[in-house]
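A protein chain is absent from this complex, but the other protein chains hold their places.
We just call them A, B and C in the order they show up, numbering each chain from 1.
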Amino acid sequence: MSKITVPIGPQHPLLKEPLAFSLTLEGEHVIESAMRLGYVHRGIERLSQERTYVQNVHLFERVCGICSHIHTTTYCQGVEALLGLEVPPRGLYLRALLCELERIHSHLLWLGVQARNIGFDTIFMYAWRDREIVLDIMEDLSGGRVSHAVNIIGGVRIDLTTEHRDVILRQLDTLEPQIETLLDVVENERSFQARTRNIGVLSLEQIRRYCVVGPVARASGLDMDLRRDAPTPPYDRLKFRVPVRYEGDAWARTMVRMLETVESVHLCRQILTTLPDGPTSVRAKRRVPPGEVVSRAEAPRGEVIYYIRSDGSDKPARVKVRTPTLTNLITLPDQLQNISMADVSVVLSGVDLCIACADR
Amino acid sequence: MLLKLLIFPGFLFLFLCALFFDWVDRRMLARFQGRVGPPWYQPVADLIKLLAKEDILPTGVNPLTAAVLPMVSLAAVLTAGLYIPFGAFSTASFEGDLIVVLFLLSIPALAYFLAGWISTGVYSVLGGSRALLQYFSYEVPFLMALAGPAILAGSWSITHIVDYQSQTIWIALMQPLGFVLAIIGLIGKLKRDPLDIPKAKSEVVAGSLTEFSGRKLALWHLTMNMQTVVGIFLLVNLFMGQSSVFGPIPAFLSFGLKSVGILLLLSTASALYARLRIDQLATLGWRVLAPLALVQILVATWIGG
Amino acid sequence: MASPLRSLAYLLPQLWRALKEGPHTVKYPFDPVELPAGYRGRVIIRAENCRGCSMCVRDCPAFALELEREGRDAYRLIYHPERCAYCGQCELSCNFDAISLSNEFVPGKPDRKDLGVVLVNKEG
Partner (left out) sequence: MKPRMLSSTPNPLATLTHRIVQWARRKSPWILHFNSGGCNGCDIELLDLLTPRYDVERLGILKEASPRHADILLCTGPVTRQSRDRLLRIYEQMPAPKWVVSMGSCSCSGGVFQGGHNILGGVDQVLPVDMYIFGCPCRPEAIIDGLVRLLEQIK
């Protein structure tokens, strides 16, 4: 059979972002794949050296539009450590609340994209319909549906009243059964399973070799979660499970993400009910004393790392961002071997690609 | 006769039905998904807009073939539509017209494959070859399922099969298995969700039609919609025939209602399932549907004979 | 695992529910929209509070604010909605409660020319 080369991307309905794949097919069978990144490279790390620490909060918010809050959280954490600032507990709790809301939003979004890629538009619509509740909560809290601009160096700039808290709790109550319905469908629906089971299998050994993080790693049996293993303040007082599955295929990744979503709803409830009183932020100096710091946090897609070096001015000397997508991308050539052309979409969306994160 | 051919139940009527069915389908799907859906004039607007758009052909494509293919398939579907009685109205009917209709209805699938094959784009070629593979998977069970009513009625004329049902009950009730198989086959034939493998957006962009634009795309869309109408009318005639107790006007109405009913069934199916992979469809077609259809035919022969 | 027959039409109850509940769609282009009070939209100013200290200009991450000084006290503060990141940093940086974000979005424009809005124009 003759070989043909199929380009996927930079403009392809499968990808919301430009990423180019060149697949060599034999019939419907993928035998080789080559990846090309860099279409979304905006030079954020370079730009951040020319801007002040305050401006950089908003720059790093735009590393990725889906997990924008966790990027600023990690960045602010790092700068606060350099400054030696003690963020008030209420600020930390509110930060964590938005992190968890963002996780729900990101995972529901991902479920929708995955379902759309396998031609299951109904689940796409239902997942995104339920996601709107989270977006409403976030918009009421922060004033933005997708970019929240909540974090400032030294805390958060939002606060919430008791009435507002009760409203959010009620919204979460309507959200939870809907998420559980989706979880139930993912677990039992036959055509969904037919398309995702045994696709893109990654073994635990491969996971360790490629340093894969996040739900992809947890779906292959690697029990790690930064929120539990190296907890930053609010998380050390909260109780939650870390869902782990051992199949390592696209279906297990779906399950892990959906179970995490349910966990995140519980976390949001805990945060809201145990919210401490007090101020939400402290004033930060504009100039940061010289030093360097590594700041980590668990993003919806896995561990995100910020390395910040300061030379004493009001602009960072170097910021290095390592996003989870970049490490997870490396597994794609392995996963794309010996599969059908139709499964490429499942594999690509299975690792929850965020090219904007990877390219920066 | 010319009036019959052009207006009712001929071209114009089929055309209006195609637009109406397209709208009902999209609207129902939207409602299932908790959306509003398009307004009633949407298919008309889409069609006019596409007709008025620039018609680009990529280099390397034979312009004549590209222009002829959608016309041939549209003509085939229209001709097939002429032989299918609508309620009590039929334009032409003769012994063996069911076979002619089935033959004519398979032409669009082959034209679709050719349209992909002549295009220079990779996605078109992929979509075309997928269309051919899909054709081989659904066509055999579909034909065998449609043979059930013919064997039962002892005639290959659609009118006779309808008449046979007016004396007894719907064949769908006598052969429920055959009816389900025919519906699955029809979904495959129309390339609808969940068997829209040749034009799966996330895999092959738009299949064979990726490189077509403007008028040709409009013709292709029209062909697909007409095919939906003709296919549904065919199934209604074969499986849910008209009882002659009522006068001609209720026949007209009940036929329309039954057609819309089958359309809703198709919409539900597309909301209910994820798209199958092409190898899964082939497995389904040859390992499940074809044997079942065979059993169905054997039973029908045993009863009918 | 659900029973085989049920798993063939697993979503059917959900479809029925969606039909019963009806669409969840807003009527936006036909009905006006009401955005939440805290929504970060167009930048507005209370001109009487502005002192031209340029703190907002300094902190703006997208260079959407420009201060043109024409003398000791004469200055113009210009706002470019096409550059704005709608982050609200200017509101946060302002010490005089002058600049803030309204809760309406900027409507689309067919042309990029003349987009700059003069927020404050103080003479002498």
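Just so we're on the same page, a residue touches a chain if its C-beta (ideal position, glycine included) is under 8 Å from a C-beta of that chain, and two chains touch if they have at least 3 such contacts.
These numbers come from a predicted model, not from an experiment.
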Touching partners, among the displayed chains, of the absent chain: A, B, C
Sole residue of A:Arg145, A:Arg165, A:Arg190 or A:Arg287 that reaches the chain not shown, by the stated touch rule: A:Arg145
Contacting the left-out chain in the complete assembly, out of A:Val40, A:Val167 or A:Leu204: A:Val40
Touching residues on subunit C - with respect to the absent chain: 23-26, 28-29, 33, 35, 39, 61-63, 80-87, 105-112
Residues in subunit B touching the chain absent from view: 26, 30, 33-39, 41-42, 44-49, 52-56, 123, 201, 205-206, 209-214, 217
Hidden partner interface residues of subunit A, rising order: 10-13, 16-18, 38-44, 46-47, 50, 58-59, 62-66, 68, 109, 112-113, 124-125, 128-129, 132, 145-147, 354, 356
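The criterion applied here is as follows: only the chains that are shown with their structure count from here on.
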Graph class of chain-chain contacts, one of line, ring, star, complete, other: complete
Chain pair showing more contacts of the two, B-C and A-B: A-B
Length of the line joining the C-alpha centres of subunit A and subunit C, rounded to whole Å: 24
Cα-centroid distance, subunit B relative to subunit C, in whole angstrom: 49
Separation of mean Cα positions, subunit B and subunit A [Å, integer]: 43
Per-residue multi-chain contacts in subunit C, two or more chains: 10-11, 15, 18, 24
Contacts with two or more other chains, residues of subunit B listed in rising order: 32-35, 271-272
Subunit B partner contacts - residues on subunit A that touch it in the complex: 4-7, 12-14, 25, 27-28, 115-122, 125-126, 129, 189, 191-192, 194-195, 340-345
Subunit C residues touching subunit B - in the complex, by the definition given at the top: 9-12, 15, 18-19, 21-25
Residue ranges of subunit C in contact with subunit A within the complex: 1-2, 6-8, 10-11, 14-15, 18, 24, 36, 38-40, 58-62, 85-89, 92-93, 101, 103
